[in-house]
Structures are given as C-alpha cells and as structure tokens.
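With one protein chain held back, the other chains of the complex are shown just where they sit.
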Amino acid sequence: MAQTSLAEENASIPLSSSQSITLRIARYNPEHDSAKKFMEFNVPYEKWTTVLEAILEVKKHFDHSVAVRYSCRQATCGSCGMIINGKPRLACFTKISELNSNVITVEPMNNFPIIRDLAVKFERLFDTHHKVKPYLIRDDTEITTNTKEFLQSPEELEQYIQFSNCIKCGLCNSACPTMATDSSFVGPQALAQAYRYVADSRDKGKDDRLKIIDDSHGIWRCHFAGSCSQVCPKGVDPAMGIQLLRGYMLGFRS
Amino acid sequence: MTNQDEHKAGIGGMINPRRYGIERVAYLLMRLSGLGLLAYFIGHIYETSTILKGQVGWNEFLELTQTNAGHAILAIVIAMCVFHTVNGIRVMLGHGGVGVGKPARPDYPYIPASQNIRHKIGIYSAIILAAIAMMYGLAVMFGE
Amino acid sequence: MRESIIMKIHYGTALAAVALVAVHILMRLTQGFAESLEYDSVIANYKFIPYAGMLEIILILLSIHGFNGLRVILLELKQGRTYEKAVSYGCVVAMIALIAYGSRTIIMVNTGMT
Partner (left out) sequence: MVESIEFDLIICGSGLAGLRAAIEAAKKNPKIKIGIVSKLQVMRSHSVSAEGGTAAVLFEDEGDTIESHIYDTVKGSDFLADQDVAEKLCVEMPKEIYQLDHWGMPWSRRKDGRIGQRNFGGYSFPRATYASDKVGFFLMQTLYDTCQKYENIEYLNEWFATSIIHDGRRFMGITAIELSTGNFYAIKGKALIIATGGAGRLYSFSTYALSSTPDGLDMAFRAGMALKDMEFVQFHPTGILPSGILITEGARGEGGYLLNNKGERFMKKYAAEKMELAPRDIVSRSMMTEMSEGRGFKHETGADCMKLDLRHLGDEKIKEKLGGIREISIKFSGLDPSQELLDVRPVAHYMMGGIHTDIDGATELQGVWAAGEAACNSVHGSNRLGANSTSECIVWGKITGNLAVEYIEKGIPPTPWPHHLVAAEEKRIYDGIFRGNGDVNPYEIRQELTDTMNDKAYVFRNEKTMVEGLKKIRQLKNETWKHVDDQAKEYNTNFSNVMELDSMFRVAEIVLIGAINRKESRGAHARTDYPKRDDSNFLHHTLAYYDPKEPIMKTHPVTITKYQPVERKY
C-alpha cells in the first residue's frame, strides 16, 4: 500500500513527536470503485494535532490523492465535517489526543452523497437552507433605507444569537435519525435557521416561514431525538430551536 | 438516486441507539412501542369481535390468550403502553417548547440546553414506570 | 390536509386517549382481571350505553392516532410520489376499516344481536 512505497518520505517528517496513531481513511470514488475500502497510515502527532492535520499529513507525505474538504482549520468555515470514530465531528476541531484511541477511523458524513473519499455533496443542505427564507423579511422600503439601525436590545439579540452560530457544516443532518432514511426532510440545520430568523426581533416573516416548514417532510418529521444538538460543534442546539418553532405552530407560544 | 448513492445511514443508522445517549434510546423505544401498540390494538379489536360468536367463541379465544405466552405478551403490551404514554406526554411537552431550555449565548464547551436533566428524568421515569407496571401486570396475571 | 392539522389531531387523540384508556384498563383491574373477562360481564359492559360509547370513542381516537403514527414512520422510511400517496391512502383505508370492524362489534353487542 501507499505508505510502503513512500517510506523514505516518511523520514523527512520532523520527528520531534514521540507518539503516533493509526489513521484509517475511508476511500471511495463512486465513479471507479465498487465499494468503500479503508487505507491505514501511521501518523505522528503532538498533543495539539487535530484530525485534519493528521489527514493533511497523510496527503502530504503518503498519499496525495486523499480527497478531503477543508479551509479555515479553526472551526468556522464548516468544511471538514466527517465521521470520526463513529461520530460526526469537525476534523479541524477534534484533537487526536482527546479521542483516547490508538486507531482513528475517518469516514465521509452519512446522509450526504459521497463525491469521493471524505468529500460529500452539500447541494441538498444548501437547498433546504434556501427554502426556509433565511433573511429578514420586512417591507422593502424599510430594508433599503440605510440611515439608521433597527433598534434591538441585548436581550432581544440573545433570543437568536445562538442559532446564528451555525456554520452549515451538516453534522446535525448527519446525526439525525430522520435524515437517515428520509431524503426529503428539511433537516435540523435549516429548521434551526428558520427559527433564527423567526426569533429575530427585526423580522416579520414568521407566518411565511411557518407555512414553508409545515409540510409532510417539514418540521413535523423531527421527533426531538436531540442527536443534532449533541453533535453540533458550535453550540447551536437545533433541537431547541426546532421545538420552540413548533411551539408557535402548536399555539404554545405566539 | 438510490439509497446507496445518497449515502444515507438507512434504517440501521436510524435505529442505532448506542451513539447519542438516552434521548436516542427514547426515540427508538417510542417508535417500537407505538408500532407494538398498534399491532396489539388491531389484535385486540379482532379478539373482542369474537364475542359475536357467542359464549363459546369468546371462551375459545380467551383460552388462547390466557396462556403463559399470552400473559407475557400482555405484560409487554402493558410496559409499552405505559412507556409510550408517559414518554408521549414528555415528547408532546417538548414539541411544544416546554422544558427545552431558553436560547442563550453558548459558551465553549457547548452543552446543548435542550438535552437537559428534565427531559432525561422524563425518559427514565417512563422506563421505570413501564417496568413497574409490567411487573404489577405479571403479578396480577400469574398471581392467580 | 396541512401537516400541522394532522399532527395536532395526532397529539389531541393521544391526550384524549390517555384518560379514556386509563378508565378502560382500570375497569379491568377494579373488577378483578379474570372476572372482568367473563363472557357475561363483558356483555353487560357492552350493554351499558355510556361504556359502549366510551369504547367507541377510544376505538376512533386510537385508530386515528395509531394509523397516523404508522403513516409517519412509513413516510420517513421511503420517499417518492406514488409511494407516499399509497401510504397516506392506505393508512386512511386501514383506519376506516378498523373503526368499522370494531364498531360492528360494539353496535351488535350493544343492540343484542349476538
């Protein structure tokens, strides 16, 4: 396999590091391969090394062809979601040292079609996000006048700021049990964003959005399983947002 | 697009209760108990219809159910019923936004407020109550 | 029908059923489980109009709730226009059939047609 043929390159890695782990990377190119297979690499690491850095280390020294999406390396762009040791996480926000395991397995996120290896297609997430009208809805003339802010108290800001932290990484959609079988479900990411705008004191589009998500594959397909919130790397808590949103629809809140 | 192409976790991923804590277990039990109850309910309607066949028919059918296996099934039905009801009430409250926490600025490390102790207690009580009810039912049925 | 209405019905039927099912089960227990199941006592129950009425309501509520629950699960399992239509209509038909079948028992026993 790859690491034997490139063994000499291995020697050029700065070997300040005392420890190493086995990184198992799922490889699959739907255009050429019939099934997913794993490749194993031995990667040195420091206490601060992230899984993304380990993957890029492999890409650099062992196998240039690993397909992986990344950019910011600081958990703000949402590129690097993948399944790491069985759970959806951001590769750049998961340190090897915190996984407590000598073997680290990385796989592409579930519930997203695979492009290749660890890179998955996001079109559906972008579409559902688009669908919930994620922008302030108000009279056009109010929006285009730009001489003054819409006043908003810090308390009003607090009502939605949490949901505003969503980086569209898709981890929640990957963890949600409904998404596991329902390819038409809007999903926790988009529903949380619907709530983000509904809860914004500057917005007047509540009824509009409630109508959109009141669909046979809309908000009602959430069963408050909570997995979305458990995997969210940014503290968005989509499960909360969704239930609060549904609170409006059930008449618990207005 | 086929299931394979979409790379969906599929039914296995949907029911896998191991990765995401007790909330996910509750989700699964809710489904199973709902389906179980529906099955029992259909059976129950059929069962009771035998009364139209008069005393003989009724007793014949009753005998079928008054076996050990029948009692065991009924005990499970009781458990499902209690769990489904108690958890159902929890779920309905949750769906209405009750007890799911208040929006607030999250601080790292992020602990989702919706996955809170109130709901965990709700889930555990549903399970415990179901167990108690099942035991009670077994005691009544086998106690005779 | 809008999904929100269906789901409100789903929750509503569940809530209403909680109380009624409790009564139904308690009746079994207060009378003594085995005795309550004796033919005569069952027939007597059915003839008691308020109780028969309650059974009919439970039947309707739980059929609606149960088959809608089934519809939800099936909708989430697989998608596609024809499949989803089939699921929706199938569940409604099954629900009506079950209600009809159950009602037949209640009405016939109640009116003494056994």
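Per-chain residue numbering starts at 1, and chain names A, B and C are given in the order in which the chains are listed.
The working rule: a residue touches a chain if its C-beta (ideal position, glycine included) is under 8 Å from a C-beta of that chain, and two chains touch if they have at least 3 such contacts.
In this text, all values refer to a predicted model and were calculated from it rather than measured experimentally.
S.K.: Among the chains in view, which touch the chain not shown?
M.R.: Every shown chain touched by the left-out chain: A, B.
S.K.: Touching the left-out chain: which of A:F122, A:F185 or A:Y248?
M.R.: A:F122
S.K.: Which of these touches the unseen chain: A:S18, A:S34, A:N100 or A:N146?
M.R.: Of these options, the touching residue for the absent chain is A:N146.
S.K.: Which of these touches the unseen chain: A:I161, A:I212 or A:L250?
M.R.: Only one listed residue reaches the unshown chain, and that is A:I161.
S.K.: Kindly note down the residues of subunit B that lie in touch with the hidden chain.
M.R.: Residues touching the hidden chain, for subunit B, are 105, 107-109.
S.K.: Going by the touch rule given at the top, which residues of subunit A touch the chain that is not shown?
M.R.: 9, 12, 29, 31-32, 46-48, 50, 59-61, 63-79, 93, 95, 115-117, 119, 121-122, 126, 129-130, 133-136, 138, 142-154, 156-157, 160-161, 164-168, 193, 197, 200, 202-203
Throughout what follows, only the chains that are shown with their structure count from here on.
S.K.: Could you work out how far the Cα centre of subunit B sits from that of subunit C, in whole Å?
M.R.: 17
S.K.: I'd like the Å distance between the centres of subunit A and subunit C, where a centre is the mean of that chain's Cα atoms.
M.R.: Roughly 42 Å separates the two chain centres.
S.K.: At least two other chains touched by the same residue of subunit B: list those residues.
M.R.: In subunit B, the residues touching two or more other chains are 11, 95.
S.K.: Would you please write down the residue numbers of subunit A that are in contact with two or more other chains?
M.R.: If we look for residues of subunit A contacting two or more partner chains, we find 178, 181, 183, 250.
S.K.: Going by the contact rule at the top, pick out the subunit C residues touching subunit B in the complex.
M.R.: Per the stated touch rule, the residues are 11, 14-15, 18, 21, 29, 33-34, 37, 39, 42-43, 46, 59, 62-63, 66-67, 69-70, 73, 77, 98, 101-102, 104-105, 108-109, 113-114.
S.K.: Please output the residues of subunit A touching subunit B within their complex, sorted ascending.
M.R.: By the definition above, subunit A touches subunit B via 30, 86-87, 108-114, 120, 158-163, 165, 174-175, 177-181, 183, 199, 223-227, 229-237, 239-241, 243-244, 246-247, 250, 252-253.
S.K.: Provide the residue numbers of subunit B that touch subunit A in the complex, in ascending order.
M.R.: On the subunit B side, the touching residues are 1, 5-11, 13-15, 19-21, 23-24, 27, 30, 91, 94-98, 100-101, 103-108, 110-115.
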